[in-house]
Structure formats: C-alpha cells, structure tokens
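The next block holds one structure in the form of structure tokens; read it before the comments.
With one protein chain withheld, the remaining protein chains of the complex are depicted in position.
Chain naming follows the written order as A, B and C, and within any one chain the residues start at number 1.
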C-alpha cells in the first residue's frame, strides 16, 4: 500500500493535472529533492523557493489573489511560527473584503513528534492554527485520508491548512486509494531514484520522470466528517493523527485486560470539526477522553472539551478528560524525554481506566 | 487618580531608577512621543526602535542574554503575530540551555477592542501567548495592578508578557498607588506637554523633563494571585481586563433585578494563574462563567474551563460556560459590528441568568 | 505633458484633497472613528493612478497599497462616495462593508488587493500576483507601495528577493513613499546610510528616486519606470519623497502641519499652473470650494445608507464551496 508521502504526491499530481493546481512550492519542494519527506517528488509544477517562510505564505496568497491555485509547503510545522500574522491575513482576506477575493490556497506542513526531532522538529501546530479564523484545517492519519483530504483541499475555494504527521509519513496504508497500483509497482513508478549523496541523487534524477498511475480519481474525503475508527460502547476517544494508532493499541489492550469497549473517533478535519459524530458518540458512551500531543494550555482539545461540556454536560457519566503533551517548552531529544513529553499507549490506558472507574 | 498609562510609566521609572532596567524600547517609545499611549513618556532609558517587531523581540532577548534588563514594547498586540517563533525561543531559552542563561525581559503590548480599532487594532493575544511555554503572562485591569504587576515583571528573572487593555489605558484608578500624588499634581509632574501637531509637540518637549513623584515604592502585585473584585454566593465569574468592569455592571444589574449574588475573580496573572482562588470560589458557588473577549477557538478561557472540569466537575451545580468574542476573523469598525463581536454587559447578564437557571 | 493632462491632474488633486479633508473632519466628529490618508502625496499618487491599468485578472495591473492611496484610487476612477462609505462605516462600503478603516481599499474589478494595516506585509504578497503575471505574459504589472519606516521590516527585503529570483525577475514596481516619519519617529533616527532605493543594488535591481511633491517629475518618472516594468518584465524600486500634511493620522490629531514645514504639492502645482497661465488662483479657489461642497453633499447622501447589521459579522468568513 502507498505511504502517506506517496498518497500526498499522487493527490498533488491529480491536482495539477485535473484541478488547476498551478504551483507546488516551498523549501526543497522542487527538483532534485521533491520535499524533505518526498511528498512533492516528480510534480510538474513543483519548485524550490528561497529559505523564507514569510515569503512562501505571502507569495501563495498573492498567487491565489491572482486566480492561481497554489499549494505551498512550510518544511516543518516547527518553522511556521514566524508567519502567524500572515496566516491571519490569509484567513481574513475573504471576510475583510466582503467576499470579493477568493483565497484558494493550500498550505501543507508536517507536524508533531515521533522522529526524535528534538526541540525544533517535534512541534504541533493545530492549537495555534485553530485559533486563526478563516482557515479549514485537516490532519489525516492514513494515506487514503491524506489523499482524499488533499483533493478536498485543492477543490475548496478557501485557505486550507493541510497538516500531516511526521510519525506517519512513511507508514503504509491499510486501505487502497482508488487507482493506486500495487505497492512495488507504485514505488517503481513514482519514487525517484536515490543515492548516497546529493550529487548522486541529482545525477540519478537528471532524466528521471515519474510514471503516474493512470487510474487516479478525484476521491475526496469531505471536510468536517470524522471517521469512527472503531465502534465501542463504554467510552469515546476523540483524537487524530498518530494518536489514532496509539488509541487503537490502548483500546486493544483494554478490551483484553478490562473488557472495556472503546469507540475511537478520528476527527480528520480539525476545523470546522464534526460535532455531530463526536456528540452522538458521547451520547452513546457517556464518557470521553480527548487525546492529542500538543502542549496543554490553549490546546485544541480544550476547545473540543468545551464544546462537549456545552452540548453534553448533563449526559456525561464521568468527568471528561484531556490527555495532551506535557507543558514544557519543547520535546527533548533523548528517547526518555520524548516519551515523557508525548502521550504514550500506557498513558492512554491509564486515562481511560481512570475515566471508566469514575462513579458519579 | 492615575490612569493606567501613568501607572505603567511610574513603574517603569521606578524600574530604571531602582531595579536595573536598562532599556525601554520599541516603536515610538522614546522621545518625542513616549509611546502611542504615553506609557513611556519621560523615561531616561526609553528609545525609538526601527519599525520592526522581529528586531524588537530579538534585540530584547540579546540584551537580556547580555545581562541587561530590557522592557520592550510591541506597539499593538495586533502586531505581535509576526514574532511568535521568537517568543517561543525567548520562552524556551532558559529551559533548553538547562538554566545557564537567564532571560529577564519584559515585553509589553496593548490588547483588546473597545477603541473602535477595527480589524487590526482590536486583537486579543492572551490565548496564543498562553500557549507558548516559558513565559509569565499578566493582564491588569486597574492602574494599581498595572503598577504592581510591572514591578513584579521587572523583578522576575523570567520573560514576562505584560499585556494591558486598550480600553482601560486612560481610565483612572479607584485606588491610590503608594507614593502617587494628587491627580492634578501628578499630571503636571509627569504628563509631557502636548500640541496640535508633531512639530508642536517636539517643540514643547525640547526642554521638558518629568518630575517624578518621590514617594514611589516597589509595591508589587505578586504573580499568580487573583483578585476577588467582589464576593458573591451564587455564581463565580472568572475574567480579567475590561471584562472585570463589564462583569461588575452585569452583577449590579442582576443583584437588582434577580437578587443573584455574583462573585467576580479578576485573574490578573493569566499564566501561571491562581487555581486556588478560582477553585475555592467555584467550590463555594457551584456555578461558573469564564469571560473574555478573545476569539473562542483555543481560547484561554477554554483552558480555565478544562482545569475547572478536571478539579471541580462533581461539585458543579450547573454546566460551566465560556462567554468569549465571536468566532470571526476580526472586529469590524462600525460600532454595531464591534458590539456584536465582543461580549457586552447584556450578554453577560444573559449568560449568568442562563447558568443560574439550570437545575441539574 | 499636455495641457489637458495637467489640468486633469489638477482636478484629481483637488478632489483628493477635499475628500481627505472631508474625512479628517469626520474623524473629529461622530461621523467617523478614524482617519489616515494621503494629503501631501497627491502629486505622486494621482499620476500613479492615471498611468496604471486597472481591470480584473492578470492582463491588468495588480495593486497592493499602503493606506495613503486615495488619490490613486480617484485617478483610477473611484467614486468619492465609495471612500466616504468606508469612512462612515456603511454597509454599502464596497471595500469592506463597514468593517475596515478608511483608505483600506479592496476592489476585485480593479485588481486592488485588500489593504491591511499590518505594515509591509503587502511586499510579501505582491510577488505572488507578479509571478502569475510573469507566467501569463502580456503587459500587466504589479504595483506595491509602502512608507519609509516600514522598510525596516524584514518583509521589505523579502519582496525584493522574491522579485529577483534567477530566471524569475518579476514585473513588479516597488514604491516607497518617504515622508521621513513613521508616526513620531523621524527617518534620521532609524535609518543608517544612503537612500532606501539603494537597497535595490544588493539585488541587482534597477532603482530610482523622485521628488514626489512635484507633479511633472513624478509623472514622467512613473511613465518611464512603469514602461520599463511592463516591457522588460523586471522589477524596479522607486522612492518618492512626499509630505505628510495632516500628520500621521487622527490618532495624532490630524491637524495641518505648520506652514512651510512641508511642501504642499497641490499648492506647488497650482503655482506652476498659474505661472503657465493654465489656471488662476480664483479658478482654484472655486474648484476647491466646489469640491468641498460636493464632498459635503456626498457625505449627507452616504450617511443615509444602511449601517451594517449585527448578524453580518458572520458573512463571508468562508466562500461557499
């Protein structure tokens, strides 16, 4: 099955061939590298920008105002924090000119910990992003969702923040993307040849061209539709990205050990998020854990929790909880530090146990 | 009584005379203007920076690393959003070098709506600020608190974000700052002469020097100490800045009309905040409204709410609520738009009524 | 310059001045909350508007304005009532529906991109529209303006850098209107060496300086450099010295600066036209009074128009997909 990097690449290819994408750009996004995580390899509209995040967002906005359809990349979510003023402008443009200009741009950036990224390659961005009005925000956990959300992002006339998790970028999917060929074939078709050094890579890619799968479609994952990853009856876990998988592991363990039945909701779109699915699940289970890895103060999960309280307060059987990253200035490099900073399976198990043990 | 602008000015003066403040700087902070809100008039260490927020924060950090004690200003909180990466660095410096370098800097910036500031002069900043680890964050509602918190900020060896509300900057205090002379005398002593144009102002101030009140002290408002603005028994309102006054108005109205007794907690320090005072109040009243004017998604009030839920869930008699600004990309200029975007007294009355009417 | 062009510029300058003065008065009354604008920049801003090519799409010019470009908009054909609608925060304000400060234009039919108050960010956005134009070909260019103090932002340089990427020189006219002040901070306090325009050197970019209070100098320089950018499809950095006749904004009083402290470009132009026998002082006074009167009447008219509704704050957050 395709990895998330391959899925994004295919969606971008579909976008430039069929949906009017004019520019895929950012630091190291064009040849020879095609993105430090390979998500833009072989794309015909991909180009390398200067090392300058502010210029990237500004130019993307300008391109969008001029009727182009840009997809820009900030190389790491960790390096998007010098552009918050610009992201606010992007988000307010359509509103402040009372709808005169459309802003059909996609900003993609990779987020989260899990690759021993240390202080500057482990940041989450969803909490700050969600605080900025005017954007739609997605964060897929699987290759097929990445594909379908990218197609939706490109088609949408509004700015879309396409976040994707560092820890899952090379993980293969469990579900085939429509038109996706067999794994080995796909690799041969669209993965650029590589080499031990940049010189070798440049050399190997001089004449290389990808062979794109012919059967790709405009398969969309609609915005604001969460995915019930597994059904359950005792407690709802509202999460996304890497923690979907950790929640699954925790749930399997709890099923086995405690006989607890966990329902896992993968939000996929963080804003505007799927209230209906979340609230219905909580109405059913009466208990909820919101789970992510961003730092805990003004955490996006606190927003979800507040909405849950607003809508389901009297239906909850137990105190709802947030399990988030530690309240520290960064994720330390040593594995011990990273594990202590980011919720792990055992922490999830403990929280779920705690919630299920509460008797009002 | 002194206005908040005068109070800050006096605290900064006290700081440069007695607490080692070396630089008070930012856009229009030095002569001739002394700050667009006059908060730095007449200070001996005040100087004008280039129009460049990134340079201001960077230089402040450099000064602090070199053992200086800078107070920098971002002219409007609205214009701090191009420095979030730097604020993160400021906040992580002491931690990432395991305590080797201290970062004793104060960053002051004026926030919030209420002066017909339209899209770019009405922003709140507390929610994004509180998401950045390593800072202490204050937001006073009165001149005396502004004085006392500024003294605390200057004395603290950590970076402090000194937010202050646009809407209250010219409001006179109800309580005298230790050493503060009579209002008219104070004005004559420390308010710079003014004029119809910049040329006149420059002229008038060529030979002007403030005469600082001699009795100023190092009166401190300690960090993480909330203020119970008024005691009450039926419901707790947790708020700060301008909404302390709106809450007081709402409370007076409700006392009169419904006989409801409202307890108002002015947080003053937003991070690390005074959990004890908040939780004790809620334990007493059983009901809570969190109130501020920032946009509602990933709002600082959601953090407070989450902590309340964590600690007092089973003691609440009614669903706790957040009343925040509207979820829109900006505050529109027309008064009608501003009133619809920022919680007003009547909205507060309605929310409190709603909470008090709930019967579990 | 032909006679009718000279007089057209005169007419537009007077209109611009009277419109701004009308708005200044509004900011001191209940009719407006705030003013900032361009009195003192008309000799430059009017020619800029006259020589530009407004329209919709990459064939036409794109504009990323600073907040002092009312005269440019008038020269492009703006109805002064539209500006008054914004100054009076009417729902009918075609730029922002009563949401934004005055002189914060946005007009998609003319490629006038939304003006933001955030100093210098427009220099980051301009390379985007210019890149689309470069790819498209034709003669459409992107025009971006800013003040002198704002050039201290790193964004000033980012704009220049993106406009000179190898193989991607952009058809982008960068304009700095240097009034030697950022609010209260004088240029000399914060600007080290040389002129701002000379920063272009580091990018191998053409640059020039013009007296922006002089109509003829401005017109001919703009003609020259706009032609250069249109034809050569390469960027140019132009610095224009201008005046700030009513101070920074209504926040700093919006009072007329002391006589002779700054050049009044309108007065200078009037003098030249009188000298050239194209105008009499009386004509000027009559025109000035008539325009003042017209603006008064426009305001009366505009004030009758509906205010925005509370619910409208939620309009246009997203474009429907």
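Note that a residue touches a chain if its C-beta (ideal position, glycine included) is under 8 Å from a C-beta of that chain, and two chains touch if they have at least 3 such contacts.
Here the structure is a predicted model, which is why all the values come from computation and not from measurement.
Colleague: Shown chains touched by the missing chain?
Modeller: Checking the complete complex, the chain left out touches A, B, C.
Colleague: Have a look at C:199, C:226, C:279 or C:299 and name the one touching the chain we're not showing.
Modeller: C:199
Colleague: Among A:88, A:121 or A:242, which one is in touch with the chain left out?
Modeller: A:121
Colleague: Residues on subunit C that touch the omitted chain in the whole complex?
Modeller: Here the touching residues of subunit C are 152-158, 161, 164-166, 188-194, 198-199, 201-205.
Colleague: What does the interface between subunit A and the hidden chain look like in terms of residue numbers?
Modeller: So the residues of subunit A touching the missing chain come out as 27-28, 30, 32-33, 36, 48-55, 78-79, 82, 116, 118-121, 196-201, 326, 328-330, 332-337, 339-341.
Colleague: Write the list of subunit B residues that the hidden chain touches.
Modeller: So the residues of subunit B touching the unseen chain are 22-23, 50, 52, 54-55, 57-68, 70, 85-86, 89, 93-102, 133-134, 136, 155-158, 223.
By definition in this document, only the chains that are shown with their structure count from here on.
Colleague: Using mean Cα positions, find the chain sitting nearest the overall protein centre.
Modeller: B
Colleague: Quick check for the class: compute each chain's Cα centroid; which one is farthest from the centroid of subunit A?
Modeller: C
Colleague: Between subunit B and subunit C, tell me the centre distance in angstrom, where each centre is the average of that chain's C-alpha atoms.
Modeller: 35
Colleague: Roughly how far is subunit A from subunit C, going centre to centre by Cα mean, in whole Å?
Modeller: So the centroids are 41 Å from each other.
Colleague: Subunit A: which residues touch two or more other chains?
Modeller: Expected reply: 54, 85-86, 95-96, 133-134.
Colleague: Enumerate the residues of subunit C that touch no fewer than two other chains.
Modeller: If we look for residues of subunit C contacting two or more partner chains, we find 96-97, 99-100, 116, 118, 154, 317.
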